[in-house]
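Shown here: the complex without one of its protein chains, the others still in place.
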Amino acid sequence: MQLSDRVTGAVLIALGGAAAIFGARLPAVPGQDVGPAAFPMLIGGGLALCGGLIAFGIGHSFEVPEEGDDPAPPGSLHLGPLHLGRLRPLIPTALLFFYVLAVERLGFLPTAAVVVLLAAIALGARLRLAIPLAIIAPLCVHLAFYKLLRVPLPAGILPAPW
Amino acid sequence: MMTLPRRTLLGSAAGLIAAPALAQPKWPNRPVQMLCPWAAGGGTDAVARILAVLLEKDLGQPFNVVNRTGGSGVVGHTAIAQAAPDGYTIGTITSEICMLHWQGLTELTYRNYTPLGLMNSDAPGIQVNASAPYQDVKSLADAIKASAPGKLKASGTGQGGIWHLALAGWLNAMGLKADHVRWVPTNGAAPAMQDLVAGGLDFTTCSVPEARAMLDAGRARSLAVMAPARIGAFPNIPTLKEAMGVDYAVGAIRVVAAPAGLPADLVAAIAPALKRAYDTKEYQDFMNSRGFGLVYGDAAGAEKALAAADLSLGNAMKAAGLAKA
Partner (left out) sequence: MHDLLEAFRLVAAPDVLVAILASAIYGLVVGSLPGLSATMATALLVPVTFWLSPIAAIATIITASAMAIFSGDIPGCLLRIPGTPASAAYTDEAYAMTRKGQAEMALGAGLWFSAIGGIVGTLSLVLMAPLLAEMALSFSTYEYFWLAFLGLMCATLVARSSPIKAIASMLLGLLISCIGMENPAGTPRFTFGLTDLLGGIEPIPALVGVFAVSEVMRAMVTAEPPKLPKRKFGSILANQWMLTKKYQWPMWRGNIIGIIIGVLPGAGADMAAWVSYAMSKRFSKEPEKFGTGHPEGLVEAGASNNASLASGWVPSLLFGIPGDTITAIAIGVLYMKGLNPGPTLFTERASSMYALYIIFIIANIIMIPLGIMMIRAASVILRAPRAGVMPVIILLCAVGSYATGNNLFAVVLVGLFGMLGFVMEKNGYPVAALVLGIVMGSMVEQSFITSLIKSDGDVMPFFERPVSAVLAALTFSALLWPVGVWIWNRIRHPRLPAGGATG
């Protein structure tokens, strides 16, 4: 989502302003003259200032053109069945949220398998790569974390054999 | 001799026959989780881990310490309180549970738990820089009384932390206002001791084990402990009562607890196991080597200690202007 500098600058101004305003409401603490409100106000002010400068294009002359990855020419992306267009970048975050919601009930192995499978398909992996990966990777991770490092991963409906 | 009425005889026979059918598998018959609201490597974590090892040896099932950190202790304490009271999730709760609700940060109080055993209580000490002119706590106290309010600076932990409240309580006990000495908040005792040695503070009120390295290095001196008796590992430090006649004592306690509503038979199984763990040489050696206070209370004693802490810490917080509830 490439936004113009005006938009990001405006967002920063709003954020900085909100931080300063809400920060100013924090009550002072007995024994400290400079209370918890100071920092949010300072930072909020600074953010708003930066936002303003950015929105007005000051400091732009420093920009070196970003050499990012070339965006995919249309039609050349190796698309799996999960083609959601503009929403594709949200897939990793959605998978993480799914993990948080499901892992306690389903258990680690099923949830992890689903996450890996969906991510692999979304990135264009063929099923003959995605499915074995979705089985092996969660098992390896579970073995390492549960057995070796004693991290309590939920068992859920499919507890690991060890 | 009274003959037992037939009904009672029949009833007891029925009970004897039914008993094996009703008998629950003896606790524990699978691994037990010990939740610790504080980070790995810290004091509470260390106590939890050694207890877990000792309990595992005694009872034959793994006791796994799980650190559930976050929210300045609220997350872990909440997890313990909300677990099922079946004896398979217990935890180490600390004095913070008696402080957090006064600040309005949680609804939880010590009543949300079934205390099983008081395992440790650390009292605050009063430390000064080695080059300070105060040789005993009485001269420090006189200097405090003589100083203008807010002139002297002390530290030991964060704002509203237990050592801050200890100072507030001590000042109150001496008839001074709770903020007569300015509190400089720090992230724990180590930065406070560092600042004391660097000359930025007048004294600290953290616990003696936390100050130990500086004391051993000869950079700081501990004048007194606010405890009912001298600490075993530091026998040369007098108590406040001995040194200046002010009978003020407070302690940061660590209690092993289960969620509220734990059945009495489980309490009767766990609490004595904790006492046995406390009495082992390993536990005693461990606590002494770290300088932690060896104080024990059984389930009832632990509950009394928590109630007392809740009251005294609440009073100290109100005096210091920190209480919201």
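Just so it is clear, A and B label the chains in written order, and each chain counts residues from 1 on its own.
Methods note: contacts are C-beta pairs under 8 Å (C-beta built on N, C-alpha and C of every residue); 3 or more make two chains touch, one makes a residue touch a chain.
Since this is a predicted model, take the numbers as computed values, not measurements.
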Residue of B:93, B:167, B:193 or B:243 in touch with the missing chain, whole complex considered: B:193
Note that chain B touches the chain not displayed via residues 39-42, 45-46, 49, 53, 65-72, 74-75, 78, 103, 105-106, 150, 153, 158-161, 182, 184-187, 190-191, 193-195, 197-201, 212-214, 216-219, 286, 289-290, 322
Touch rule applied to chain A and the missing chain gives residues 1-3, 5, 8, 12, 15-16, 19, 22-23, 26-29, 31-36, 38-40, 43-44, 46-47, 50-51, 53-54, 57-66, 68-73, 76-78, 88-93, 95-97, 99-100, 103-104, 112, 115-117, 119-120, 122-125, 129-130, 133-134, 137-138, 141, 145, 149-153
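Methods note: only the chains that are shown with their structure count from here on.
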Expressed in whole Å, how far the mean CA point of chain A lies from that of chain B is 39
Seen from chain A, its contact residues with chain B in the complex are 29-32, 150, 152
Which residues, counting only chain B, touch chain A once they are in their complex? 33, 64, 66, 150, 159, 179, 182-183, 185, 320-322
